[in-house]
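One protein chain is absent from this view; the other protein chains keep their places.
Note that the chains are named A, B and C in the order they appear, and that numbering of residues resets to 1 at the start of each chain.
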Amino acid sequence: MKRIYFDHAATTPTDKTIANTMLEYMTTKFGNPSSVHSFGREVRKEVSEARENIAALINANANEIFFTSGGSESDNFALKGIAFANKNKGNHIITTQIEHHAILHTCQWLEKQGFEVTYLPVDEDGMISLDELKAAITDKTILISIMFANNEVGTIEPIKEIGAIAKEHGIYFHTDAVQAVANVEIDVQDMNIDLLSLSGHKFYGPKGIGAIYIRRGVKIQAVQLGGAQERNMRAGTENVPAIVGLGMSAVIAKRDFVEKNAHLVALRDKLIKGIQEQIPDIKLNGHPTKRLPGNVNFSFRYIEGESLLLSLDMKGIAASSGSACTSGSLDPSHVLLAMGLIHEIAHGSLRISLGRDNTEEDIAYTLEVLPQIIARLRSMSPLCAENSLGVTAKECKTCYKK
Amino acid sequence: MKRIYFDHAATTPTDKTIANTMLEYMTTKFGNPSSVHSFGREVRKEVSEARENIAALINANANEIFFTSGGSESDNFALKGIAFANKNKGNHIITTQIEHHAILHTCQWLEKQGFEVTYLPVDEDGMISLDELKAAITDKTILISIMFANNEVGTIEPIKEIGAIAKEHGIYFHTDAVQAVANVEIDVQDMNIDLLSLSGHKFYGPKGIGAIYIRRGVKIQAVQLGGAQERNMRAGTENVPAIVGLGMSAVIAKRDFVEKNAHLVALRDKLIKGIQEQIPDIKLNGHPTKRLPGNVNFSFRYIEGESLLLSLDMKGIAASSGSACTSGSLDPSHVLLAMGLIHEIAHGSLRISLGRDNTEEDIAYTLEVLPQIIARLRSMSPLCAENSLGVTAKECKTCYKK
Amino acid sequence: MSTNEYTEKVMDHFSNPRNVGEIADANGVGEVGNAKCGDIMKIYLKVEDNVIKDVKFKTFGCGAAIATSSMVTELVMGKSLDEALEITNQAVAEALGGLPPVKMHCSNLAADAMHEAIKDYMSKQNK
Partner (left out) sequence: MSTNEYTEKVMDHFSNPRNVGEIADANGVGEVGNAKCGDIMKIYLKVEDNVIKDVKFKTFGCGAAIATSSMVTELVMGKSLDEALEITNQAVAEALGGLPPVKMHCSNLAADAMHEAIKDYMSKQNK
């Protein structure tokens, strides 16, 4: 059976050229760049080139880029590093209710260490309010951490405006750009971003590598302590193959930016339109226009996400859901709940995240298969208004709290 | 020019079979194991197999193994995780003066957070004293962290005896086994080890991956927070290619253990003997017998380590040094100083760490080249007793404080 | 870990669920779970002479929820009410070759729904 991969927001394959290059750095040019000898020297240039290429992708300076093991580490680093280094200045952090758990759980931990955190709400499109942000700022606020684009619903936050507000108040601004990098134009200068997290495997780079941009002059503590790597900012033997791979993924992202994203947007809009035309009782989650090029997220009433995913998988389509059952917790997506969806509806959500190798045929096939699956699951659902006896068995609740 | 790699304690090449397998997991079987769909399912088994193989190498259970980004992360995790989770029980940690910086700097940070740390001294062979350990224990002691084998001088600590003492006092025992794994028999049951750090790239596995063994029932907090990966103990998308590679390196380590280490010991002893026979005014650092199979560490009086490394490198030999100049700090190796060497002597140290691909010829060549280099550098040294005028220009200080 | 996998039997019952639907003249109906938690199971029974002559289900929920619902209908079909009451959630899970640990609590409620349906039948008889 042909398989269609629609879960690029979870992870992407590593670009083949990148993987092949990494092979060389694993087996032949395997030296430790901190070493004096030729095995160390021969990889040092590549590490600094990778740093420059990452910097170029977000308009930073190379010496503002530090390699980490991924997005989660960068997020932990940003929050803990800023919190501990600036606690004499204040103990208040502002973030949102729709952040990735790498931010949310770190904030919750910081609360236990005596910090105070404001979790900004979002509107039904997943957008924060700049007024609410301004209102949340106190003279104890040391950090604003707001994601660039949401991983579940694809909503792109007003980063430049947030940056301006942060700058005006002299507060550090971190953005989790794990989903945005390579998919949205990012300019840390223009947008007044002080810290930014990114992760290689989300844009055809290697897994297990990420980076954090830290604007020069930002007061921050290292979090992973040990050796003097990364100019004392992140200990651990440099993962050179992955660093080289990450640099290459940045080059490719820059090179293919316009073309790749036009391709994704075309497929995305076709899929959204097709679903809306063919399937009743649905809701598009996320902002209708300010959304990631590859993100499609719908809630389908009366059905639950995991059984939808399993059914799609049986047809060769790999997608994801914010559903409880995938994560091992009973709660549905905190993002969808923050956007005002009631639990029933939030449970029945589907995320299709497109990638560069997806095609028109993939979309056509999905539009053929998905309506059948939804119909079948609905026919099994006790929540469905139209039950098999043709009578309204149970009044369906409305999709929204309000 | 033929190049000889003698810096396996810094990093090893990734085994070719492993690297090739990783390539497949980067480009084809690239799924996220937390996903519901087939791309996720098809890698889940491999991740759990890798976990079992790591467990088998140290006689742990698979569910006691958690993947991290490397040795430094495992060390940070062990110390911070135990400290924060057990601070209501006590605030005292015991470690040694010769730990890797991943331990030392984390301990120093914990001191700033209100913990108290005892740094046990070592004797001139780099060995801790069990009596001093016992004497350091208080009713506030929550953790003993003592490295299995030292990365610079190769000394193997009395881990089983330490484990017994820790157990008797009901104190958690962590060991940084980054250098020991695959080189020394490790049995966490028999040795009463509660936590253990290891790092893939030190034994022909991938860079950017490591593991921590946490005995079931140990009270510990997660440190890298976020997603529910690794049963909520370590957030971040699983680095499947590297996890698979790490598992393979464990299998190879187990399979080749006896043969590989016999090979290393033979080369090591030949090199040590050869150096001792040919070069005067030297000191073998580390324990004469309780040392890592591949570790050779000498101090050569009157010369400085970096110029020795550069000279060796010019002859194609890649080695390392605890010298100041390699690390960008003025201080010579804290390990050698803790062992009682005076600064002058500590500056002139050379570490040759052998690997499985080194040969008798490599040793022979080194024994040919090294004496010439030492002679040349000494002829340039103002410290040398025998200066070019044939008179004792300056009385050399003795090698030891005592 | 492989213990997070569904067994083949679960996947079979998920993709070809037995006895889906409603019984128009059911004389016992049971429902458990709530949509908030992501699982609702509804069991319809047609009982004659203390024997389950027909049983159908409707389920809103994950793969495990659907498979356990299907399995419980198979297990009770044709059984006496006493026999049916002895069937536990655990037995349903075992009949499916096991469930991933995370599914054991939240999605393994089909036997409860069936018991509710029997109770419903019995309470109606007592009237």
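Some observations on this one:
The rule we apply is simple: a contact is a pair of C-beta atoms (placed from the backbone, for glycine too) under 8 Å apart; a residue touches a chain by one contact, two chains touch by 3 or more.
Remember, predicted model here, so these are calculated numbers, not experimental data.
Only one of the listed residues, B:S35, B:T106, B:Q224 or B:S307, touches the absent chain: B:S307. Although one chain is hidden here, its contacts on subunit B can still be listed: residues 302-307, 310-311, 314, 323-325, 328, 330, 332, 343-344, 347, 379-383, 387-389, 393.
Assume only the chains that are shown with their structure count from here on.
Averaging C-alpha coordinates per chain and comparing to subunit A, the farthest chain turns out to be C.
Distance between subunit A and subunit B, defined via averaged C-alpha coordinates, is recorded as 35 Å. Subunit B and subunit C have Cα centroids lying 56 Å from one another.
Taken residue by residue, subunit C touches two or more other chains at no position, since every residue touches fewer.
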